[in-house]
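With one protein chain held back, the other chains of the complex are shown just where they sit.
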Amino acid sequence: MSATAVHSLWTTAADPIDKIDAPKIEYGQLAPTLIVIGAAVLGVLIEAFVPRKFRYYAQLFVSVVALAAAFAAVVALAAGDYGTTKARIAAMGAIAVDGPALFLQGTILLTGLVAIFTFAERRLDPVAHGNRVDSFVAQAGAVPGSAGEQAATKAGFTTTEVFPLALFAIGGMLVFPAANDLLTLFIALEVFSLPLYLLCALARRKRLMSQEAAVKYFLLGAFASAFTLFGIALIYGYAGSVSYGTVAKVVDGTITSVDPALAGTMGNDALLLIGAAMIVMGLLFKVGAVPFHMWTPDVYQGAPTPVTGFMAAATKVAAFGALLRLLYVVLPGLRWDWRPVMIGVAVVTMLGGAIVAITQTDIKRLLAYSSIAHAGFILAGVIATTEEGISSVLFYLAAYSFVTIGAFAVVTLVRDAGGEATHLSKWAGLGRRSPLVAAVFAVFLLAFAGIPLTSGFSGKFAVFKAAADGGAGALVVVGVISSAIAAFFYIRVIVLMFFSEPKADGPTVAVPSPLTMTAIGVGVAVTLVLGVAPQYFLDLAGQAGVFVR
Amino acid sequence: MSFPLLTATAALPAVGAIVTAAVPAARRTAAKWLALLFSVATLALAVVVAVRFDPDGDRYQLTESRSWIADFGVRYELGVDGIGVALIALTALLIPFIILAGWHDADPLETKSSRWRPTQGFFALILAVEAMVIISFEATDVFLFYIFFEAMLIPMYFLIGGFGDRAHAGSDEKASAQRSYAAVKFLLYNLAGGLIMLAAVIGLYVVAGNFSLQEIAEARANGSLDMATNTERWLFLGFFFAFAVKAPLWPLHTWLPNAMGEATAPVAVLITAVVDKVGTFAMLRFCLGLFPEASKWATPAILVLALISIIYGALLAVGQRDIKRLVAYASISHFGFIILGIFAMTSQGQSGATLYMVNHGISTAALMLVAGFLISRRGSRLIADYGGVQKVAPVLAGTFLIGGLATLSLPGLAPFVSEFLVLAGTFARYPAVGIIATFGIVLAALYTLVLYQRTMTGPVKPEVASMPDLKVRELAVVAPLIALLIVLGVYPKPVTDLVNPAVEHTMSDVQKKDPKPEVEAAK
Amino acid sequence: MNTENLIALLVAAPLLGAVVLLCGGRRLDRVGHWIGTLLSALSFVIGLVLFTDMLGKGAEDRSLHQHLFSWIPVEGFQADVAFQLDQLSMTFVLLISGVGTLIHLYSIGYMEHDERRRRFFGYLNLFLAAMLLLVLADNYLLLYVGWEGVGLASYLLIGFWQHKPSAATAAKKAFLVNRVGDMGLSIAIMLMFTTFGTFAFGPVLEASEGTSEGKLTAIGLMLLLAACGKSAQVPLQSWLGDAMEGPTPVSALIHAATMVTAGVYLIVRSGAIFNGAPDAQLAVTVVGAVTLLFGAIVGCAKDDIKKALAGSTMSQIGYMILAAGLGPIGYVFAIMHLVTHGFFKAGLFLGAGSVMHGMNDEVDMRKYGGLRKYMPVTFVTFGLGYLAIIGFPGLSGFFSKDKIIEAAFAKGGTEGWILGSVALLGAAITAYYMTRVMLLTFFGEERWRHRATASPEQPSAEPAAETRGQHSEPHPHESPRSMTIPMILLAVGSVFAGGFFSIGDRFTHWLEPVTHHDHGDSPLSAATVTGATMVVLVVGVTLAWFQYGRRPVPAVAPRGSLLTRAARRDLLQDDFNHVVLVRGGEHLTRSLVYVDHTLVDGVVNGTAASVGGLSGRLRKLQNGYARSYAVSMFGGAAVLIVATLLMRAV
Partner (left out) sequence: MNPVNYLYLAALLFAIGASGVLIRRNAIVVFMCIELMLNACNLAFVAFSRLHGNLDGQIIAFFTMVVAAAEVVVGLAIIVSLFRSRHSASVDDASLMKL
């Protein structure tokens, strides 16, 4: 390129500008996100100024209200046809407000709300020094087992920071699937990842494992996001812009490059393909697809169970939303390049998750692998590359997230001296001890296994149907096979709970407060409703199945 | 819209299940009576259905249709033809006896905590199964059928795994281990079949765009929907595989002996006499109805498998040491006959097959339940542990013998009619197959009589010396079944009249005509 | 009133008896046997009424028909419950109900000490009902019902003393062997169904005129198989000997007089089919000929009196089958011999029963001897029966058997000669073994004295024996009247029946409308045949007398020639079955059980196991080291990128 052009660039940039026209922000349409982020900031202030004994209630209040309000905002937007006819790109092209975005934001907010309930649960752990405690460490800074920790516990400290952290994460997740340029995508990614890293480290019991989980999650997450960022860089290099719309145009050749002069040198598909692959890789890491899944079991196991549930549910929703938008809005032109690759990923994910799960001995790890297998199923829907594919994925995500959060909520109830009894052998004969809890968990497992009359079946059917319609019949067959394999280990747990004799030193089932009860109740309700009468929600997802461009 | 009779018939036991399950732990007996009450009420409804059904009327009657999941092209469509009515009647008829026979099977052992309520669960599950079976006999929407075809597995699974008979009192650990193995095997086999069917169901949707049996059949008839030959074959195989697992057809049969061996006798009856019938029923309704060409294409292979099932099942029955496993293998042999009749594609064969489903249900129930009473007395399933029972318990022995004679389809008892129809129907089109199948009747005599001889005759074993004869409750279970066997053996006309028109329809589905007798052919 | 409505009652009466007796419970124990006897008598009376009524009519419109209801109506397959009573059926009805009633009577005394007598009579009635159904049915499928029904009854009665393993086994064996025959019958019916579209006697027999010989032969052979099973013909004869485990009246009624002759009925009834299928007929005659020798030879070797008689039954039925195989020449004589045989063989068995009754149920003839003065009635009746069966001039057997031998020659050609001479030889052997029985039982020294009757290696046959003093010297005595009267009546029958039938060919004319009859042109004159018969008869008797009359009889049978030993073992037929079928079957089933467990089940379990193993190995990858996770991510990314590029490249 010529030096003069560069010179002019500098000079124009250097010229004094008499007036700056303020950026135009549609606050109304961004309300959900803004409310949540605002509440998070408020939460931080509460930590700073509210006396310790009130913080818990204040935080709980703020988060619940915020999430409820945000959800109301989403509903209002959807009612205002922002999901369909008035779908638009807001915030100077940074954020899209359209069907998928609203649907997923709604899902995330509800999941988050339920998750907050499980966060706030204080009846499960035995009362320590006369004050109820939740499942988070008294003082994150204190060394496990040290005098400091005991002091903190005695003093009744609790890490109420988890609430603002969760809110920040939710805020990021709300933006993630709505992001309409690569930079926003990256920032959103970090905004919801970093709080999650921290939340993982805050378990009250088994702190070493918790910290280890955090370290692994953090390092690998950062590693992945580095890849994503480099991918973004390459795409930027290819298209000269990070805005979805522009990149898409460049990809399918409607415009060669923002700067015609550079088309010759820069319109290089290698950049595009490698960049796309690296971004997709970052997203696949978040959804936990093979071979980027290996963090999942360790982190799910180590993190505090409420956090695990939250992660497993909400992160998947957000990440798949982003993935959908990326593939459907930015890279439809590359369909014939990425489709076969994604099919490969989907296959190994479905089979890998199902097969490895068979030999798991820890309930949380088991659920982790099952979540991997499910990621594979959802990918099958993503690959359909049809509008039906989008809506089926949306539906599946909604169905799946509630089953997951409910299942992990049940896990928090089964406890023994060492806290939650997550080893499968401990669950033997649970059905004899407390039939209700076991039955509820069985319902969730059957939903995971995709037995008819549960949401799992509706979702699986929708996704497979979309895939078959989209011409990926082979994927359906593989999906069916891996479902058969997966069925085996869900059944194994049920056998364990109902048909094997209870152990003498078996765990007890703690009676939770209404908070967790609500969480579980919502989970069961959604599971059954979406299983028996899914039509309304299918319609919802169907209407929401169009991206704005 | 008129009163939804079919929905009611299916819903009543479902309600019963919920009610029964809700009975508090202490009120065990109340739960039993409730369950019995509901099952009898269902029987009454089933009778109403049978009465309201006009054999010479439309193919599907008492139809109901509501939209359900539009996105999947799924409608809530019910309707029965003669075959469906017969099988619904069978189901509704057997369940009360099953409940009555299992009256004490689920009384909790003292070790269980008070919150564990096996009795309520047991009867609730039985009713749940009944509901699902009935609705899958009624469904004319493939998806609706599939849902309950699959969902049915769960309660069955708990029935098998949760309530094994108290046969081996000694090694409880080992017993429960075997039990859960059997239950898991049952579930995985059927689930695998079901999932493969799911793939086919989805494929069907992709091809046909909806799930309505009638619409698809019409569309195929008037050519507005033409499947590629291979597509049709693949879909057919997907469906048939699931049904063949359920039926069960050799070589997919191995779950049945375990399941029937480990489950309590009433549950075993529930499996083989009721639930498995859904498989054969579905072959008749869905395989032939949706994929006539593919059915004809696959017929030779299926006939061979059916033959193998007949002979193989019978031979293995001869080789069994365990009474219940013996009955299980006998059932495998009988299912071979049923499938043979279905795919012989003659009206005698298919009427026979349908009749066979009913008769086999009743006869196996009779034999198995008596066997259950026997086992509960001695606490062992091994044939070798018995001997000379007829000396101490003549009535038990007598009923057992009659059950056995029904199993070997003695003329005058119901199964003979159906078996001969199947054989004749098969012979008419495939003489060789018919003849080979006829060997089955000799083997049937072998395993039945050997069983009877080893258990009932000979010198009285000390362990059985003090064995009481049938109690009133038990007699109340067996006597009606035996009476029914005789009545249907002497005067099957009511059932055949019910079935014949429906069979004509299936015959027209596959566009097959009965082969003409030579003498007429000559003229 | 029109009489055909009575037909159903013929079956209904004993059926009612069976139901009442079997379901009645203990309270009927005292009167049960009378109920049974009366009902069987009732059906005999009805039979007589119908008979007289039939005699009143012209020869052609004697055939009655009663349609009860449509049994199995299916498209193209119509089976009715309908009866047909013509001269042939009539003959059987009278024989069955008549002899049946007598034997009921006899059993009252014979089973007196058995606490399960009520059930015994229930079974007997059940048998009568089934047998009458068999002969009255107007189509083959309904006949099949009766056919299996008598099989069931005989199963129950052979195994009546179920506590004896031998009895239970014998019963099972009888049923199974019969089932093999039944296979034949059902296949025959299917063939008729495919050929004629129906299996009612009328249409089938009419249509069979114009049907291809091949089809008819096939049907004929299948029917023959059925007949072999039921009538204990080679190769399915093995069950009859063991069937003697049953109480003696059962042997008399079922395994001598009636059931075992069902095969003959079937063949004669299906005459039209066989007429159209010479090959099938030949097969029938061969079977008959072989069996009559087989049975005779076996009969010579047995020391068990009932088994000896069983052998003789086999052989006599062989005669009938032979005759039936001869076609229109023989049908009538087959039936005639059947009837006369019904009389004298029943009589002989009852006699044997009476002997056993007096001898603590000892069955070994070598432990009898000189009984004539202890049980005169038995001796006389038995003697008459003996004379009748060996064909002593003037008695029944003489006429019937003689006719059959004639007919055999009349078949003409070499076949005729062979069959005829076989029949003659049979007559000789008959004379021999029957004389043997006679001598061993009623003449010679009283071998039962000074000897515990029940020798340990031969456990006493019947439980009643335990009540009467065992291991003590028996006190031979005449049986009660209830037993002797039937014997006398039967003796009368066996003396006069033959003559009565033959004079003026009554029987021939009687049956002709049904079976048709033609006199073949015999190469030998009737006189010659009769003469020859007489000669062989004398030879047989004298031989026997030399062997058993003159010399004292050893208490334990001498080793004897190879043939004798073989004959004692039913000519090794059972051993063959045992080795080939039983052993072979056991091995087959065992190996199949193994296969089912290892192979069929193994495949599935194997798959499951391998998936599990794979899982175990993949699991190892999850080694807990963050860096190795990073490696997999890095590798994954690399693969992703390369794959994407490749997609573009290709």
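The chains carry the letters A, B and C, assigned in the order they are written, with residues numbered from 1 in each.
Note that contacts are C-beta pairs under 8 Å (C-beta built on N, C-alpha and C of every residue); 3 or more make two chains touch, one makes a residue touch a chain.
Small disclaimer: the values here were computed from a predicted structure and weren't measured.
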item	value
Neighbouring shown chains of the undisplayed chain, as defined at the top	A, C
Touch criterion as defined above, residue of A:80, A:237, A:344 or A:471 at the omitted chain	A:237
Option from A:41, A:226, A:436 or A:511 whose C-beta touches the chain left out	A:226
From A:116, A:133, A:169 or A:213, residue that would touch the chain that is not displayed	A:213
Selected residue (touches chain absent from view) among A:298, A:337, A:388 or A:420	A:298
Where the missing chain touches subunit C, by residue	619-620, 622-627, 630-631, 634
Subunit A residues that touch the omitted chain in the full complex	1, 5-6, 9, 13, 140-141, 143-144, 183, 186-187, 190, 194, 197-198, 201, 207-209, 211-216, 218-219, 222-223, 226-227, 229-230, 232-234, 236-237, 240-242, 257-259, 261-262, 265-266, 297-298, 301-302
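Operating definition for what follows: only the chains that are shown with their structure count from here on.
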item	value
Pair exhibiting more inter-chain C-beta contacts, A-B or B-C	B-C
Of all other chains, the one whose Cα centre sits farthest from subunit C	A
Gap in Å, rounded to a whole number, between the CA centres of subunit C and subunit A	81
Approximate Å spacing (C-alpha centroids) for the pair subunit A, subunit B	46
Geometric centre distance via CA averages, subunit C-subunit B, whole Å	37
Multi-partner residues of subunit B (at least 2 other chains)	188
Contacts with 2+ other chains: residues of subunit A	488
Of all residues in subunit B, those that touch subunit C in their complex	188-189, 250-251, 253-254, 312, 315-316, 318-320, 347-348, 351-352, 388, 390-391, 398, 405, 410-412, 416-417, 420-421, 423-425, 427-428, 431, 434-435, 438-439, 441-442, 445-446, 449-450, 453, 456-460, 490-493, 496-497, 500, 503-504, 514-520
For the subunit C and subunit A complex, residues of the former touching the latter	608, 611-612, 614-616, 618-619, 621-622, 624, 626, 628-630, 632-633, 635-637, 639-641, 643-645, 647-648
Subunit A-touching residues of subunit B, taken from the complex the two chains share	67-72, 112-113, 115-117, 146-148, 150-151, 153-154, 157-158, 161-162, 172-173, 176, 179-180, 183-184, 187-188, 191-192, 195-196, 198-199, 202-203, 205-206
